[in-house]
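What you see is the complex with one protein chain gone and the rest in place.
Moving on, here comes subunit A:
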Amino acid sequence: MGRRVVITGIGVLAPGGIGTKNFWSLLSEGRTATRGITFFDPSPFRSKVAAEADFDPELYGLSPQEIRRMDRAAQFGVVTAREALADSGLDLAGLDPYRTGVTIGSAVGATTGLDNEYRVVSDGGRLDLVDHRYTPQHLYNHFVPSSFAAEVAWATGAEGPATVVSTGCTSGIDSVGHAVELIREGTADVMITGATDAPISPITMACFDAIKATTPRNDDPEHASRPFDGTRNGFVLGEGSACFVLEELESARKRGARIYAEIAGYASRCNAFHMTGLRPDGREMAEAIKVALDEARMNPEGIDYINAHGSGTKQNDRHETAAFKLSLGDHAYRTPVSSIKSMVGHSLGAIGSIEIAASVLAMENNVVPPTANLHTPDPECDLDYVPLTAREHTTDAVLTVGSGFGGFQSAMVLARPERSLA
């Protein structure tokens, strides 16, 4: 086996839980952070609920100029990257900038910033020929969301390879998977990686309304995100970020780093079927899971917990349930499966990284977070979805998956590096 890659630092910013500790409290207590939208007047929209983060950038160390030039998603990414770096205990001065890289996932980039600025330069949608005299210079940074990776590189001193990975709702897994490959192949020794999205804006609500992807359960926002529940009727949009410090295993051991988990396997496949639809057989996600397990040199029986995509749409829940059975066989029935989107909503490109953080924390605590709001089982979803309350459960290895628009299906296996290899 070549170079192995481990997580040595975590930073999380999620609705209801800024910082890793608060995030884990929310999950382990099974509380939800979904609510009626407060960022703008939601009355024109079919879905009026979201999982909003109460985030004051100044409290998290961003300067006035940083706040002005960065989209909210970029701000999230810088805050969680800094938290991850501090958590890793890596000495910035001792870090080789040339051997340190950045990959940041984001599905929709600076969509909130673009929405706000368009409204101004078009004077409320009146001008076709929008007025350049009202653009701020940072509009270019919104135009190309690669600015997110630039901001994180500046914040952490990285001068190795840097990029944004944008594969829709699997971005948060694929970004970390990309970073793993850069360390394995020897291009980098340390990667600052993760994902961020802040999509709660009128344009996002409008487009998901148009395809009825988001829930209209507006009278009960705290219980609106209901993955695997028979009464679910769409996802709840969220926002947030998680970032990690990844290192090569031996060098992390040598410096005495706290090692959270090894990223043992990763794969991504496409459904080549539909931009928003899923084939019910789950075959391409199953294929990604199998390849990730092979890469981890692990049998299905090695998986102790599945962190599901669990977006809370009927087609997703059935698709991935089929994928788990196809890839893990009978072991799928014996493995707890849960969706933290029931608590923190679906933050598009960010959620994959937030779910990696949840998976690692499940390993840290040997506690599996629950699927909140799951009261009425869907007979077609017949696995153990850990309803309502967290469960103590020995968790040495986790499978986390994502599924998104464009047909992308990704799977990642997290495990303890000291495990014996199959």
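Following the convention adopted for this analysis, a contact is a pair of C-beta atoms (placed from the backbone, for glycine too) under 8 Å apart; a residue touches a chain by one contact, two chains touch by 3 or more; residues count from 1.
Methods note: contacts and distances are computed from a predicted model.
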Taking the list "ABC transporter permease", "Cation acetate symporter", "Act minimal PKS chain-length factor (CLF/KS beta)" or "Branched-chain amino acid transport system ATP-binding protein", the UniProt entry for the undisplayed chain gives the protein name "Act minimal PKS chain-length factor (CLF/KS beta)"
Cross-chain touch to the chain not pictured, restricted to A:V49, A:A73 or A:A153, is A:A153
The one of A:E66, A:D209 or A:E364 in touch with the missing chain is A:D209
The listed residue (A:P97, A:G230 or A:P377) that touches the chain absent from the view is A:P97
Touching the hidden chain, out of A:N22, A:S122 or A:S251, is A:S122
Residues of subunit A touching the missing chain are 44-45, 97-98, 101-102, 106-109, 114-115, 118-119, 121-122, 124-126, 128-132, 135-147, 149-150, 153-154, 157-168, 171, 174, 178, 181, 185, 202-203, 205-211, 213, 267-276, 284, 287, 404-408
